[in-house]
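Excluded from the complex is one protein chain; the other protein chains are retained at their positions.
Note that the chains take the letters A, B and C in the order they are written out, and that residue 1 is the start of every chain.
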Amino acid sequence: MDGLNIPLNHILLVSSLLFSIGMLGLMIRRNIIFILMSLEVMLNAAALAFVAAGAHWGQPDGQVVFMLILTVAAAEVAVGLGLVLQVQKRFKTLDMDRANRMQG
Amino acid sequence: MVMVNLIVILLIGGLLAILSERISDTMPRKVAMAVVLADLLYLLICLSGMPEITQLQAPVANDPSTWLMHFKADWIPAFGISIELALDGISLLMVLLTLVLGAIAISASWTDIVVRKGFFEANLLWSLAGVLGVFMALDLMLFFLFWEVMLIPMYFMIAIWGHENRGYAAMKFFIFTQASGLLMLISILALVAVNHSGTGIWTFSYFDLLNTEMAERTAHWIMLGFFIAFVVKLPGFPFHTWLPDAHTQAPTAGSVILAGILLKTGAYGLIRFAVPLFPEAALNFSYPAMLLGAAGVVYGAVLAFGQTDFKRLIAYSSVSHMGFVLLGIYAWNELALQGAVMQMVAHGFSTAALFMIAGSLQERLHTRDMREMSGLWQQMPRMGAVAMFFVVASLGLPGLGNFVAEFLVLLGLFQINVWITVVAATGLITGAAYSLLLMQRSFQGEVNKKWANYGLIDFGSREMLTMAVMMIALIVLGIYPQPVLDAAQPVLQSLLELTASPTVDVVEVAQ
Amino acid sequence: MNATMFSSLAPILILSLTSIVLMIQASVKRDQSVAWVITAVGFALTLWGASYARDFTQPVTILLQVDHWSLFFTSLITLASLVILVLSRDTFSPEGERKEEYYLLLVLSVLGAVVLIQSSHMVSLLLGMELMGVALYAMIAFPERGQLPLEGAIKYLVLSACASAMLLYGFALIYAATGELSYAGIGAKAAAAFAVNPMLIMAGSAMVLAGIGFKLSLAPFHMWTPDVYQGAPTPVTGFLATVSKGAVFIALSRFYMDGALYQYSGLNTALVVLAVASMLVGNWLALRQENIKRLLAYSSIAHFGYLLVVLIALAHLDAGLISQSITFYLTAYTVTTLTAFAVVSTVAGEDPAKQDISAFEGLFWHRPLEASALTVAMLSLAGIPLTAGFMAKFFVITVGIQSDLWGLLAVLVVGSAVGIYYYLRVIFAMSKSIEGDGQSANHLEKLLVLALLASILVLGSWPQPFIVYVGGL
Partner (left out) sequence: MSETIWIIPLIPLLSSVTLMLFGSRFKVSQIGALGVGSVGMAALLTLLLAAEFMQNQQVIQLSLWTWMEVAGFAPGISFYFDGLTLVMMSVITGVGFLIHLFSTEFMEKDPSYARYFAYLNMFVAAMLVLVMADNLLLLYLGWEGVGVCSYLLVGFWYQHNANGHAARKAFMVTRIGDTAMALGLLLLFTELGTLDIQTMVGEANQTWQVGDTVPLVACLLLVCGAVGKSAQLPLHTWLPDAMAGPTPVSALIHAATMVTAGVYLIARTHGLFLLAPTAMTVVAVIGITTSLMAAFTALMQTDIKRILAYSTISQIGYMFLALGVGAWSAGIFHLMTHAFFKALLFLGSGAIIHCLHHEHNIFKMGGLRTRMPVTFWSFMIGSAALAALPMTSGFFSKDQILLQAYQLPDIGPGLWMAGLLGALLTAIYSFRLVFVVFFGKANTEPDKDTGWRMAVPLSVLCFLAMVGGWFMIPVTEVFPVGDGSHPAHWVEYVSISVPIFGVLIAYLIFYSGRLKIDGLANSGLGKSLGQFWLSGWGIDWLYDRLFVRPYYGLANLLKGEPVDAIYGLIVALNQTFNHWLSVAQSGRMRWYLASMVAGLILVITLAANLSEGVL
């Protein structure tokens, strides 16, 4: 609308970059905390895309979904951190590569 | 209703057999025997009450009202699936064979099975019920259901009471038959779908599907699905490899049912479904099918010759013999078809008997390895004599049922293709080779000292009675096969008329 | 919103109410048996609610679509949850663990599943899926001891969150392309959006597919499945396998149908590849698996591969037969899988050592009921006639044939043939003649197993009433 008029594609590009960074982080990080952080990045990439799309279409829906995503991310991370505590307690490590009791 | 009752009696009999084990240890086998004999008796009584039985009327293949019996009830009307059973001459022959061999199998299990007798007899009865269903079902879905379900009790019989390598054998048997069954399922559904798209009606009834119009290519592929399923069961080369393992590992009664009856369902399926449903496609395919048959005859015979395991040898002989059935069916003329039907019946008896002998030997010697036998005639002359009888039967001695069968197949086949006939005829030579080798290695030859003090017991009266039934059956089939031929004739006649088509070229006999 | 809408939301409302009651109960006086009863009553009422809502089928706001189909599945997953509830009572960790929260989580998860089933909008889908998922993480990690549940939970959490991110991003792209968030809206605008920028909508749909594919454990998004199945307490695994997957599949089919995505050949190709990969990978992985829970995990991968065939056929057939097939398949699958997990749960409990196939040896002779049930369940999974699984496969093949999907059918045959092997292995192990202890489950569980067994057989041998019923949905 008024002010900055950034094309949708550019924002989508940024958000996809963010998404990729998050994915990459997931794949290369071994520490569970960093993994959770990468997840946040990915979710936020989606959120960004929503906001941008909402702006593009001139609808509030994008921002509504953004709020929802924040909630979801919070819920995921809340449960996630709870589990992290338990992981530290029971596995004595936060390295997810060592948490591989089950395979085959 | 009679046909439903026949099956239900066996199903309930199975439950009774399980329950009766609580009364006494020997009760299940008696119950099972009583149930099968009652079933047989019931069928005979019902038949004797029918005027047609004396003069089997010619059934029109696609008109169920002309059949001996017909029963139809809704099952899954949403898809036009019904419980449709019907009986004509060929089904009747197969049903009778099933019940008689069923009784024989129970006799074979009399002392062979020592653990969980109730469950064993139940499985036996249930597999008989399944086979009866296969022989009588004329709704394709119902047929498929029986086709698959009869394997489960059979699987248990092999897996629980089988010999040393039972797990492998049972698994192989099941996977071969199920995988091919899936192909048949797809074929059935495809056929129904084609019919549906043509007529707008969902129906699985054989009678409705008989004249389904379809493109040649479609028919060809659908037919192949049926063909493979039936040939696996037959078993035809090169789908036979489950059979030696299953036969060898199964308990005696299991082998009897497998070889005597279960294999016949494959042949029955070919005659009843694979060819009539797709006359042109099937007969265009007759040349490869006959080649497979001939290959089976030769290959089975050569492999039988190389075996050292008594039961394995017989198993391969079945491959060889069923090759004749395949040849007979795909020669598709009355002579050859009659031969195939005859072979189904005769092979049922001769092989069942040989398996019983093998089982008796295993029970006594605890081995099936012929290298450890030799000279058993000395101690068990009755068994030896009986074995000799069935060995010469299986090598096709004129005067016994198998000869009539093989000769008719060859005779019919000769009119279709001379060279395949020649190849198949070598089966008579190689058949003699392995049959006699079997005799030589087990009952003849130098007396093996190992068994001298083993206290081997010759056949007793129960066993002799069982054997006598089969011997008499084979002799009667051999010198007066006409009742069997008469029973099958009208059916085959109508099938031939049904499939008679100008586009099918009959290969002229080479001058 | 009007009054009838509340009526049509009856199941959701009842479930929400149940969760509140449970929370209050837990804060007033902790008693897990009371919580159990409350949950059971809640589920029973939900069932009633689902039938009650049948008279009020309508779209409820833009978010939810209450129709007979979704209500049927609401009932189905509620029933399944009841089964899980029964199994959960005694089986896992009887010593000291307080399970009030577990029941609460269960109710919440079911609530999420119901929302998911009824969703007709991306937001409700997201809400339902996350509600169901987050509760599930906690349920998986519920046992206080042991590393396996925790490992399963953390893996599921991370991977699931990743999948959610994919899903969301996909939605964002679709939204960017169409400006719509409801399925119907997407369906209406997709064609135009496709014409403008096909890449955007296709990439978005593909990402949604990937996200949902994860939840359905379609290959190559399947790798979490065995670990989570094995790690989770057995009733939770059962829940995951039936309720969670079933609900997600319904959501997928709704999205796919209402969004009219079946008309894009690229997406169809992607689905075909996923289906083929799932059918093959699932069956191959299960081939020599020793742990029965992992085996069932792999089997479920294959089964959703089979089911995908039906969805693919959407491009060729009208929706009637398709939705009928999906309904039948999922019902049969749910009943069968529940039976299997019920038996595993009562026989093996939570002891990893007892979950090996070899631990089931001789089961036929000392626990005939459970062994028979597991046998029938295995046969049903293998698709042997007279079982529900056969009729399910019957539907799939019929649909496949009518849409000329011969390649997929060929893979289905290969997969099923491989499948027979490992299903039979279980049966064979059970039939071995080994004497074992004659310990038995409690009567409730026995009754449950019996009922499940009966329903597999009834669905398989007399499916006509059910087919007619499903046809009328």
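Operating definition for what follows: a contact is a pair of C-beta atoms (placed from the backbone, for glycine too) under 8 Å apart; a residue touches a chain by one contact, two chains touch by 3 or more.
Values in this document were obtained by computation on a predicted structure and should not be read as measured data.
Every shown chain that the unseen chain touches in the whole complex is listed here: A, B, C. Among B:Gly14, B:Pro279 or B:Pro481, only B:Pro481 touches the chain that is left out of the view. Only one residue from B:Leu436, B:Leu456 or B:Val469 touches the chain missing from this view: B:Leu436.
Considering C:Pro198, C:Gly320 or C:Pro465, the position touching the chain not shown turns out to be C:Pro198 (whole complex).
What chain A contributes to its contact with the hidden chain is residues 23, 26-30, 35, 96-97, 99-104. Looking at chain B, the residues touching the absent chain are 237-238, 240-241, 244, 299, 302-303, 305-307, 333-335, 338, 375, 377-378, 381, 385, 388, 392, 397-399, 403-404, 407-408, 410-411, 414-415, 421-422, 425-426, 428-429, 432-433, 436-437, 440, 443-447, 479-482, 485, 489, 509, 511. Summarising the interface, chain C meets the missing chain with residues 154-155, 158-159, 162-163, 166, 191, 194, 198-199, 202-203, 205-207, 209-210, 213-214, 219-221, 223-224, 226-227, 262-270, 273-274, 280-281, 284-285, 287-288, 315, 418.
Note that in this section only the chains that are shown with their structure count from here on.
Taken pairwise by the contact criterion, the protein chains link up end to end in a single open path, with no chain closing the loop.
Comparing chain pairs A-C and B-C by the number of C-beta pairs in contact, the larger count belongs to A-C.
In whole angstrom, the spacing between the mean C-alpha positions of chain A and chain B is 65. Note on chain placement: the centre of chain B and the centre of chain C lie 43 Å apart, centres being C-alpha means. On the chain C side of its complex with chain A, the touching residues are 122-123, 126-127, 130, 134, 137-138, 141, 146-148, 150-155, 157-158, 161-162, 164-166, 168-169, 171-173, 175-176, 179, 181, 200, 226-227, 230-231, 289, 294.
Those residues of chain A that touch chain C in the shared complex are 8, 12, 15-16, 19, 22-23, 26, 32, 35-36, 39, 42-43, 45-47, 49-50, 52-54, 56-57, 59, 61-62, 64-65, 68-69, 72, 75-76, 79-80, 83-84, 86-87, 90-91, 96, 99-104. Every residue of chain C that touches chain B in the complex is listed here, in rising order: 365, 379, 382-386, 390, 393-394, 397-398, 401-402, 409, 413, 416-417, 420-421, 424-425, 427-428, 431, 433, 462-464, 467-468, 471.
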